[in-house]
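Supplied in structure tokens, the structure appears directly below.
A single protein chain has been omitted from the complex, and every remaining protein chain is retained in its original position.
Letters are used for the chains, namely A and B, taken in the order the chains are written, and counting of residues starts over at 1 for each.
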Amino acid sequence: MVTAVSFTLNGTAVAAVAEPAETLLSVLRHRLGDTSPKAGCLQGTCGACTVLLDGEPVLSCLLLADAAEGRRVETVRGLADGPTLHPLQEAFMDRFAAQCGFCTPGMIMAAKALLDRNPNPTREEVIEAISGNVCRCTGYLPIIEAILEAARRLAARR
Amino acid sequence: MRIRKELFADERDDDLAIVGKPVRRQDIEGHVTGRTTFFDDRLVPGLLHIRCVRSTHDHARIRAIDTREAERVPGVRRILRWADLPKKAHNILTIFNFGIDDEPALADGKVRYRGEPIVAIVAESLRAADEAVAKVRVDYDPLPAVFDVEEALKPDAPLVNEYIGRNWFRYWGDYDCQQIRFGDVEAAFRQADVIVEGRYQMSPIEHAPLETQGCIVVPGEDGRFTVYTCTQGLHFSLDNTAAQLRLDTNRLHFIGGTVGGGFGGKVDTVVEPLAVLAAMLTGRPVRYVFTRAEEMQVSSPRGAERVYITDGVTRDGRILARKIVHYHDAGAYSRLSTYGTIKSAAHHPGPYWIPNVWVDSFCVFTNRTPSSAMRGFGVTGGDFALESQMDAVARAIGMDPLELRIKNAYRDGDMKAHRKLTEGAALIECIQVAAELARWPLSEEARSASSRIGGGGDRGRVPPTPPARTRLSDRGEGERGRETSRIDAAERPSARATTPPPSWLRSEARAVEARAVEDGARRAAEGGEGRRREEQEPPEPPRPASGHGALRFSSVFGSRRR
Partner (left out) sequence: MAKHRGRGVASVNYPIGMNLGGDPSQALVHATPTGKFVVTLSSIDLGQGMKSVTRQLAAETLGVPIEDVHVDTGDSDTGPHCMGSFASRGTHRAGNAVVAAAREAKEVLLEVAAEELEVDPRDLELDGRGNVRVKGAPARALSVRDVAQAAHFKRGKSISGRGMFLVPPSDVDPDTGAMRPVTTYAHACMIVDVEVDDETGEVRVLSIKAAYEIGRALNIGLVEQQLVGGAWMGISHALFETVEPYYPDRAHGPTDFNGYLMPGPGDMCPVEIEIIERPALDGPYGAKGIGEMCATPPIPAIANAIEDAIGVRITEMPFTPEKILRALDAKRAGR
């Protein structure tokens, strides 16, 4: 018994079938082929599956796909503007803010949600924004620096 | 981050064009765009999924396994048992002729730790697999368990692992531990002003990579299987999977290399053999990925280590003798702990020149999740103990802890306890630079010390060393479970890390002994009605090599074993 779910994924209208109780993460990865959100724990405790739902960061491993019906979903796959990377992506590259890269998509989406609503965050606000995202490699310091750097670059653009 | 180029400048050319520069990572754009492909990002249609029924007991005989209800769950395609395994027990180092095949991939009639896999459900969906797992009934006969390494060495301790035959691993034929003997610690203790003793206990630690371990196996053309995996050793896992399944290595094609964190936790090759076996038996692609809970409690942790240190020290801060007894908690099976135990012995007594050193490093079996490699394996636990002990020594004699370390630091030309001369030492310089950074005042003597000056000479010689052999009786009596006795040098067996072990140590010989224990339980487990006929058929036998070029680059070890 499957149902249909439709929403906007990175600006494009998409539709997929979903089993009852199938999560948004599963629909994104297995039905729509966007494997950028990661299944790190499937318990809602690591943040690797973070995507934006109408601009708010959500744990797609806990959210049922139905909850996205008719709404706007953003993943890191949609962050670049064509060949031009988002300042967050550029800053993560320049600041050596990723090692294994498994937490990076979720980390960047959590940061994007912050910068979208607060373009000039303090260090403490950055820490708060990514405190639901676990990174086992970096010790967080370069990630915090990269997000602050991205905020500066975005401000310089405006 | 600053590089102190002025130090050791005469040993280096600094004329390099690209080396040293903060070049962006090759993989970084993939990471930030979400296009990096980890094994689980391979979207394969028609996947079957594996979930294991796991032991709820620390130590128990299995009377019976009833899978009848589980088989009726829609979507269940196959249930794997010990009887399906082409090789009944394995250890990942025996492909190098080291160690003992001591671990069945599925329970052999007994479980030796809580969480041990008993049967593997292969189903069309994870939901079906989970439902079937819940419906498998295992009838256990609980056995007494042992959890503490020193308890495990006592005469009345329950035997954990019948393949090993005792609760500790024997090295080089019949040595109960990896020992280091250098000088005469007991004589030196008598000359010391102060004796400092310490006991240090590290914890079992989880690697916690963000990506849990797993693999996807796809049956391909020519009877080959493509395995997308997050292993930390591509050919190592390939060769071990082939060995466990008694397959030619060139029937396996491993693809990986891009891994979501490892830290040593993705070396054991636990998921690949069962997944390939399931793909062989079903002809379907199979995915086997650990849940986060499995990763934390069932995948091997960094094993806990317990270290006893006794130091004999002079009032002016010279460590004359250091005696160490080091216990590695291997859990129920060897995995890589047999290796880590030797590594820990080699690491002692730390980066110091100490003229009398005694080390007994034991690999001990207990009824817990088997431990294995993790970032600093064989060293981290020792360093926690050694560097805690250095401070205890400093306090005991009222000396500055950095001055104590510089005074005892090894220098070029010093003989180490494992009887190799020190080269390229740089501990003193690290201490000096760190002290400078932290504005820690050092004496003129400590500031002017150098790793290149003051070593060697008498410090470069092996001191007279009375032979002393630590023996655990098979009944495990003695002080802290050990006793020492002298042996005649002429009696010493020679041993090489790479020579085949004596025949009694070989896996098949041990397995025969273990099989006798387990046969009864296996008959009980297999006797249940309702088993599908296909389960009684043996797995597909290995085929001859297909003549393709893959063997060229295959591990020499894997090739040689065939």
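Assume a contact is a pair of C-beta atoms (placed from the backbone, for glycine too) under 8 Å apart; a residue touches a chain by one contact, two chains touch by 3 or more.
Computed from a prediction, not measured in an experiment: that's the story for all the values here.
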item: Residue, one of B:F182, B:Y288 or B:Y333, that touches the chain absent here; value: B:F182
item: Touching residue (missing chain; options B:R78, B:R114, B:R335 or B:R411); value: B:R114
item: For subunit A, residues in touch with the removed chain; value: 41, 43, 45-46, 96, 99-101, 124, 126-128, 130-131, 134, 136-144
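Note that only the chains that are shown with their structure count from here on.
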item: Approximate Å spacing (C-alpha centroids) for the pair subunit A, subunit B; value: 36
item: Subunit B residues within the subunit A interface of the complex; value: 22, 24-25, 27-38, 40-41, 43, 208-212, 259-263, 291-293
item: Residue ranges of subunit A touching subunit B (in the complex, touch as defined); value: 29-30, 33-43, 45-46, 48, 75-77, 79-80, 85, 88-89, 92-94, 96, 98-105, 108, 134-137
